[in-house]
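Shown below is the structure under consideration.
As you look at this complex, bear in mind that one protein chain is not there, while each of the others sits in place.
On to chain A.
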Amino acid sequence: MRRRSWAALLWGLLLGLCLWPGVLPPLLAPLAGGEAPTLDVPLWRLTAGHLGLVLLAGALVLLLAVPLVLYATRPGRAAVLGLVGALAGLGQTVPTLAILALAVPLLGFGPAPTLLGLVLYGLVPVVSNGVAGLRGVSPDVLDAARGMGMTARQRLWRVEVPLALPVWWAGVRTSLVFGVATATVGAALGAGGLGRPIIDGLSQQNTALVLLGALPTALLALTLDALLGLAAPEEG
């Protein structure tokens, strides 16, 4: 895989430009009849809060997914593995908004319901790619590892995880990038972030305001994707 460092640089620079105070609103003014859209919180603060929520959810996802995947893929746990696969499939089919709406009565307004939604959705690609990566390790390779006297733990950390990592990392990447988009929905539930100008813009029918949130969201997702691509482990 060719390392596309230019992408990270390009998207990162564009994002930085958008967040620079006073740059984006005048550019969007023509869409709002010449009046530059305004925010009560600086755009960079919204972005930082947005990213923070996504990264926090990502950390929780890893904390849950890694042990779950390692546990479920050990030999003799076919039942657990089947259950995990079924849950991951279910997670993919339930709409985001439904989960968020159901979480509000439980957790109240604020970032908590969004965090819950982000974690539940974020788990799906990380768990399914982790399982796929580990199950994709060639039985001959595992056999050789066993035959040379590696313990189960050594096989896991020296052979299985390194071989599964490229696929697994791709799942982490998907999870985080989707999280950036999903988190905008959370603004409706009081989570703040870049979803706020989008939702306000939608209710006021102000395209400029919508774009004020949407453009940095897209650039944030692209930057994150490019950076995670740079950090990707090499294909075996």
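Keep in mind that, in the parts below, a residue touches a chain if its C-beta (ideal position, glycine included) is under 8 Å from a C-beta of that chain, and two chains touch if they have at least 3 such contacts; residues count from 1.
Keep this in mind: contacts and distances are computed from a predicted model.
In the listed set "Peroxiredoxin family protein", "ABC transporter ATP-binding protein", "Ion-translocating oxidoreductase complex subunit C" or "DNA ligase (ATP)", the entry agreeing with the UniProt name of the missing subunit chain is "ABC transporter ATP-binding protein". Although one chain is not drawn, the whole complex shows that of A:L163, A:L211 or A:L224 it is A:L163 that touches it.
By the touch rule set out above, chain A reaches the unshown chain at residues 138, 140-151, 154, 159, 162-163, 236.
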